[in-house]
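Below: the structure, in structure tokens.
For this depiction, one protein chain was excluded, whereas all remaining protein chains were kept in their positions.
By letter and in written order, the chains are A and B; residue numbering begins at 1 in each of them.
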Amino acid sequence: MSAAIEIPYVSRERPDTGLYNARLGVWLFLASEVMLFGALFSTYVLLRTGAETWPSGAEILNVPLATLNTFVLIGSSVTMVMSWASLQMQNFARFRLFLGLTLLCGLIFLVAKGFEYHEHLVHAELPSHSTFFAIYFVMTGLHGLHVVVGLIVNGYLWGPGAKMWRTDPTRFTNRIEVAGLYWHFVDLVWIFLFPTLYLLPGK
Amino acid sequence: MDTHHHAERHDELPFWRRYIFSTDHKVIGIQYGLTALTFLFFGFCLIMLMRWQLAYPGKALPIGFLTRWLGDARMPGGVMAPEFYNQLGAMHGTIMIFLGVVPLAVGAFGNYLVPLQIGAQDMAFPKLNMSSYWVYFVGGVVMLCSFFVPGGSAQSGWTSYPPLAVVNPTVSHSLFTGQALWLTGMVFLITSSLLGSINTITTIVQLRAKGLTWMRLPFFVWAQLVTAFLLLLAFPPLEAAGIMQLMDRLASTSFFLPSGLVVGGKALNVSGGGSALLWQHLFWFLAHPEVYVLILPAMGIVAEVIANNTRKPLWGYKSLVYSVIFLGFMSFIVWAHHMFLTGMGTTINAFFQTTTMIISIPSIIILTALILSLWGGSIRFTVPMLFALAFLPMFGIGGLTGLPLGLASADIHLHDTYYVIGHFHYVVAPGTLFALFAGIYYWFPKVTGRKMNDALGRLHFWGSLICMNGVFMPMFIQGLAGVSRRLYDGGASYLHAEHVLILNKVMSHSAWALGVIQLIFIVNFLWSLFAGRKVESDNPWEATTLEWATPTPPPHGNFLAVPAVYRGPYEYSVPGSKHGFLPQHQPEEA
Partner (left out) sequence: MNAHGTESVHKQAKIYKIVGGVLFAATAATVAAAEWHHLGITLGIFVAVLIAVFKGSLVARYFMHLSAERKLIYWVLALTAFFFVAMIALILWTHGDQQGQPHGIFTTPPRAAQPAATRN
């Protein structure tokens, strides 16, 4: 009567919904994240339309570095989905390689971001300087925080978490898929953040 | 294979893993329940204190030890300081909503009952469930700590409108100010809610028992499902706004600070260019769906109790389901009816007025269906049923008084008056709280194996009903007379309020009497836990839904055998049935 309980549909899919639990869970989480970043985009729009003047990214941000970062993050999305595909092909070594590359790209992204921030701070371009910098730091900062969390999760799955491949490969593959969905979302947010902050013309 | 790594037997777990850091939804539900009830009582104490100042403005509180403990900063000479009054006001609202009602309605009732009512062994993500509770707990502690920092707790209303909230009581870049801790606490509470809502939705979608189709779900589960979606999609914008206001306070940004602000005679050293209205939009984008988060679980509880105590199926089950879904959807596009007086133009005002009028329709359908469910019923006036029955007219008053507020032109007179306070308290206090009491009396036997004392329950009910109306009905009168809310002296310095000032004393004395009556409930609750009459059956109310098909109290894993469902949730008084009702999990009778 007090044996450990078994939650169904952790690995296999429930027939009528076609989903395993974590896949539904992560999509619900991503929906809430859409609303979170959506509120920040609303803020950007409102602050910009209410402002007399608004700088273009080219004037005050490091567009080349951010462009590089965009390539890096997109690349990490490719390697992330490739790591999941490798597991589906039962190739654990390739999975490790691709997930490792994903981690590396993520780290490069953060280092570049850190460099960008540092440049702004030493030139007294603080969030308090203007509403542009305020929304710039909050949007990229929150995004960066999401990158950090993604790296921690992916790092765990690359390291100690990978033991599950031997005991429960289906469940482990699902975990990589779920982590991948989160990581792609982080990439997706940046795909919108980058042009909004760095490329839009000023006024 | 769906196995755990460590399939420990549950009864072999050490105490701290079985009762403190448990992943069992029932333990977590009880944790939420006890914590939330404590916060509800504390929040109520805050308002009882405030009501002294409102009834006897400028007079010293005649409770010596309390004024001494609160100290000279808060109660100089025993008289409430205006800043302390504001703190009590802001924290009463915050605590009641975010630390009291929602954790009780969603965290406690939702967590405990949803897996049971759908025939599952636990929630879909038990560890996430445990985290949700502890994140809520931390958020609560942060909120309580805010009373003890220099300057006191948040004191700009639970609505925290900038620019005031950013500069109140002083411009400070410290995290250890009341408002900054409020914002931090909110981030924790929002995170807790988000994690919980993901769990609830996934559980309901994925873990329903065999045969439990969507239209066989108890209405309580539907209500919790819609509520979870509201929390999932409406909370994040407030989280974003909270982060931005925190930045405004700590990092001198100007998200919400317009240019040219002068505070205390000094120009504020910020960039300006921000929008105070932006905060209001992002805040109310959450806070309007939030009020449906407050009422929907209550409607779910009332539906269960009414069906059980009329011994007949609910009237209009389909209408209830479609209405609650439509209500949830509409709740996202009505928020600016809280902003009618911010200078919005007539077109946009008309838009929000229209959506607000439309949203009253599903609300009325739900109330009507519940009322019609009584017709032809064989009504048992049990204590839960008394509370559920009272919910109907009380929520009716609350809902109807919302209509003039939703009309932009009438709102010009009523906005920010006591009329508003009366309106929402009717919905939440003799509305939601009564439903929650009904739920506690109703499910107490399943959770504990004992019944609460009947006589004390009836005393609690009648006393609360009378006193609630004593507290909140006069508010409509004061509001219509033009008495503003959040006034330190309750309107004493305004000529137009003179003839309704006496009502302040009526309301305060009713509130204090209400407080005394809740002691009856607390005594009953605690006493019944240990010495209440044990129930003889696993299904003492003769109910049809799945939570009554478990042992009492339900063990880890809930059901002795995996249940299957054969019929809808309210098959009462079925002709030819052996016991006069057919539980959902019972196969057809031979």
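General remarks:
Note that in this section a residue touches a chain if its C-beta (ideal position, glycine included) is under 8 Å from a C-beta of that chain, and two chains touch if they have at least 3 such contacts.
Since the model is a prediction, treat every value here as computed from it, not as a measurement.
Only one of A:L65, A:L104, A:V153 or A:L200 touches the chain withheld from this view, namely A:L200. When the full complex is taken into account, the listed residue touching the unshown chain is B:V270, out of B:L13, B:M130, B:L189 or B:V270. Touching residues on chain A toward the chain that is not drawn are 13, 17-19, 24, 27-28, 31, 34-35, 38-39, 41-42, 45-46, 49-53, 57-58, 63, 67, 70-71, 74-75, 77-78, 80-82, 85, 88-90, 128-131, 170, 173, 180-181, 184-185, 187-188, 191-192, 194-196, 198-201, 203. If you put the missing chain back, the residues of chain B touching it would be 205, 229, 233, 237, 252, 254, 258-260, 269-273, 277-278, 281, 285, 329, 332-333, 336, 339, 343-348, 351.
Keep in mind that, in the parts below, only the chains that are shown with their structure count from here on.
Averaged Cα coordinates give chain A a centre that lies 34 Å from the centre of chain B.
Chain A meets chain B in the complex at residues 1-12, 14, 17, 19, 21-22, 24-25, 28-29, 31-33, 35-40, 42-43, 46-47, 50-51, 126-131, 134-135, 138, 142, 167-168. The touching residues of chain B, when paired with chain A in their complex, are 1-11, 121-122, 124-126, 194, 197-199, 201-202, 205-207, 232-237, 239-241, 243-244, 247, 251-255, 270-271, 273-275, 278, 281-282, 285, 555-557, 560.
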